[in-house]
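Only a single protein chain was left out; the remaining protein chains are all shown in position.
Coming up: chain A.
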Amino acid sequence: MDAVDDPNAKLTVRQATKIYRTASGDLVAIDRCNLDVRAREIVSIVGPSGCGKTTLLWSMSGLHGLTAGEVRLDGKPITGPNPEIGMVFQDANLLPWRNLDSNIAFPFEIKGGKPDRAWVDHLMHRVGLDGFGAKMPRELSGGMQQRAALVRALSFKPSVLLMDEPFGALDSFTREEMNRLVEEIWMETPTTIVLITHSIEEAVFLSDRVVVMSPRPGRVASIHPVPFPRPRSIEIMTTREVFDLMTTIKLEIVGERKSLSAPKPAAPPSAALDRAAS
């Protein structure tokens, strides 16, 4: 699936291949992935765990290089961490020895420059963390920590936001709240978002397109447009169309998994009986 360059592409992934050299031999984590993410688009990546989602996202962020292929941002190859790109990690990844204000100032300490106070205050207000600046991370709930991490990532106004299972550790209720928040903030800011998630519901709720990756070596198996209007309400999310789309994606991932395990011989009947007995 060689892609033709999209003139509107913000991020372009071309033939991205990453091989980890491990003690037990080479491991092809992702294999010739192609993807275009347009400016102001939200794209989710879903797929079985270990299929190379994080590997792909790290390549986009410049945190590590590719074995072959390339990632371009606004047409320029990414060779290292880029000030245009903000990362949100799986757990909030706040520095536990710093309070929230100091955590949010951290990117500026590294990059140099001063945070835009008004913007940071606005973000803190937006995510409901007014007055929590002096709190230490351990004093806050997981959801609050992840909101602070979101503020930190947005504080320097990145044009691209890369999120790696950002809400995976949260309970489903908090997670939905965070999804709405991301959509709201995204509607206010011109940000391109790539999101890894293992929740198909989250992927469909947030995305313009959902990318399904195949099991290792990870390849882009299919891309599903999500043509529903925003902001996406509970009513939209419970329609037949949304349900059908989620089912299609789910079946595809399960199918990918099945095709992986298909060659295995079926368990002998005695084993099945043992299992039934236990």
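A few points about this structure:
Keep this in mind: contacts are C-beta pairs under 8 Å (C-beta built on N, C-alpha and C of every residue); 3 or more make two chains touch, one makes a residue touch a chain; residues count from 1.
We take it that contacts and distances are computed from a predicted model.
The listed choices are "Thiolase domain-containing protein", "Oxidoreductase", "NitT/TauT family transport system permease protein" or "assimilatory sulfite reductase (ferredoxin)"; the UniProt protein name belonging to the chain that is not shown reads "NitT/TauT family transport system permease protein". Within the set A:Pro48, A:Pro107, A:Gly143 or A:Pro217, the residue that contacts the chain not displayed is A:Pro107.
The hidden chain makes contact, of the residues A:Pro96, A:Gly128, A:Pro231 or A:Gly255, with A:Pro96. Residues 20, 54-55, 58, 61, 63-65, 80-81, 83, 85-87, 89-91, 93, 95-97, 106-107, 109-111, 136-138, 169 of chain A touch the missing chain (whole complex, contact as defined above).
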